[in-house]
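Removed from the display is one protein chain of the complex; every other protein chain stays in position.
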């Protein structure tokens, strides 16, 4: 028996965690990609709980950085960055429900070199930015192209090959009335850049709007904690997800489940607020699962909680807090 | 001669700072108020540069807090807060231009008590919030109603009357592709809650979208620096503004001009980033006006810059940095 | 009658606000200057409550930057910066008391050019620093020397003369067991760089150690809010203060009183924490002075509080929150 059968998705979902129709959200079906998370665009696909979607995602630069000679400042056109597939309309989803998205696979797509890394002016974790405004001269721009193979890994250079550890950098649902840049992470998901949102995991998202309006994109072949320079190994992919719906379960922020652990996800600035959000959600989840009262849960989670830094570069920083399932007793 | 004739608005504006047609944006003309800054809603008014608009603004609670017995948690319905007049379409405004809005008057409107103050759970500068997430129990909710008179002031209680020092709490233009909650301040203006945006001042806003899509609302009878508890003396008003357009002048963040000073405005978290944004913009403005080179301007602004804290409670904090015009030589 | 006679210092102080013996803390009496706030060094002076001290302060660079050709990186020797006069032992001061320091005058001292401004690598509000660590190349170093005259002002250049608005940049008492760099501001005072600590004001400091161990130094001829580039118009001075002692009045953070207002001072990072500290102290002070209960005081201070940004460059940022005395009813 797979652990999935005991997951929250399987035990509470409308489809009971069972896979339904498999939809192909190809580039042709998608047509125009989107740059905001909102419910103003027309859905490209309508699905039932349980349905599987294979989406052809574009890389965060929408393929504009083709060679190592390209200059991001010339090729990129703010705010038309981080193109998203979707919106996907989920039948039956209403405000106050939770969407469960099980990530089945994320595979590189297109001709080599598939992977792109770039240094972009005034963007990144170790430079002055539009927010952390400084008078220092920006770092030089730079583009790196690398071959990515799901089996062989990421060829950094002749000496060094890095593992292929793919995940979905940006995934989420629409806010109720807003349409927010796909560069931003927040309570509805979005550009979290959290490596745990990987094949084998289920991410739970709070539905704010009838139909949920699921979007996804920005898949990475590999990324370290914090996405330090602002750019992971960006790649176009075929990302396959199974979407379920949990009626009447209301969550405030995204959550994540794997075979071994439960995670809560917060996005905010300064970074300690992302940590506070994630950990408060975790304490509350832990209380609900175990029955411990609040102070006891607070003291116990203090001893066993783990933290994953998603990004330290986006408009809000993202951080996941988790506990192993084995401690839930 | 009024100082206005030497203002940036008058010297660079399409209308030369001269008043045109006076439009009445009454509650009836407005119809439905809006809760996002964006270009997805249909304009309620189309104006020419120079035109004057008198807008009937609602208070930030849209009148839902009628008595001191009302509970905000029962009467307020997130995210339908901070109702805005607009969008106002400005003919000729295009991305890369700057809108100049001269604030002529902000007058209380409607039956007494006109003013409302409230404590809202998990909102404010001295409490845990949704971002600064804590386990402490929230403060009690509370509503205060006060009489507001433009001449006599704000009657806090029998012993204490406060001055009437009104301003526009929320004003701005649409982002290019986003629609962002009117609770948020950012580069396009929005919920800055900066007391300098007051009658007699001109605020300059960066146009991101053809037509500019100007919104305003959330007028305050009085507010201290930082809007500490999250709620000023909120009031419905008739706010009268004169709108001009500066073609080809591109600014990154809002700016403000009065008879005596120039101010730049930044909004971000943590608060030091708001300060960095505002001051970097100020140094650049100062350089452009005086011809000092960057390091000299940086050292000089250090000695003469003043800071006004707008809010320390909204999704981004807002802070203005200013220099007196007399130092521009 | 001077307002001083109604000050907290005069009404609660051991000396009743009356001036006692006048001590000269010359360079010779001082001998070695100090670079930490602590009680490990031997007092250079022992005084009674009410005594007046005229201290010959050195500038923050201890005179090491003599010409505009000097390079800070060659002339300055961390951590031997920001030299302080003191410690001054105050007879009768014990942990839990409050020291009141009335600032009588701050006058420039020594040959012209008296004033020094500098850009120091990786230090300042608009550059990457040791804390806000970036990979960007530092700004160039730079030194400016200016003539300072208490009557005529600060001669920035031939076109521009700035006002002489002096204050004490660094003043405080010893922590109980620590010895902390004089570059740091905190609950005991220290390097607050707050322009309100000026002639005519009384600053109140929490005594942590028998004798208080008062230090002062780092006087400025002028400084804008935030001390943007990290360096005000630094000058050696003769600073004259009158020291009183309030027995049994315990404060958590520095406070300040002028003829018109009460201010509380917080120092922390991020900047919003400095604001939270200052405003919580202000709400509590306001409650104690007026008898309003907490929520009412919180809502009222929201409408009338003013904020002064001291520094946005030191190891902790400093911010003062104030209310006018006229509202205390």
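We just call them A, B and C in the order they show up, numbering each chain from 1.
Here, contacts are C-beta pairs under 8 Å (C-beta built on N, C-alpha and C of every residue); 3 or more make two chains touch, one makes a residue touch a chain.
As the structure is a prediction and not an experimental result, all values here were calculated from the model.
Only one of the listed residues, C:168, C:192, C:277 or C:300, touches the absent chain: C:277. In the complete complex, the residue from B:135, B:160, B:252 or B:295 that touches the missing chain is B:135.
For subunit A, the list of residues touching the undisplayed chain reads 117, 119, 124-126, 139-140, 142, 144, 154, 156, 159-160, 162, 222-233, 269-272, 275-276, 279-280, 283, 295, 298-309, 312, 317, 321, 327, 329. Mapped onto subunit B, the interface with the missing chain covers residues 126-128, 132-139, 270.
Across the interface with the omitted chain, subunit C contributes residues 35-36, 38, 40, 79-80, 130-135, 175-181, 252, 266, 268-270, 273, 276-277, 279-281, 283, 294, 298.
FYI, only the chains that are shown with their structure count from here on.
The centroid of the Cα atoms in subunit B and the matching centroid in subunit C are 34 Å apart.
In subunit B, the positions touching at least two other chains are 269-270, 276, 279-280, 283, 298.
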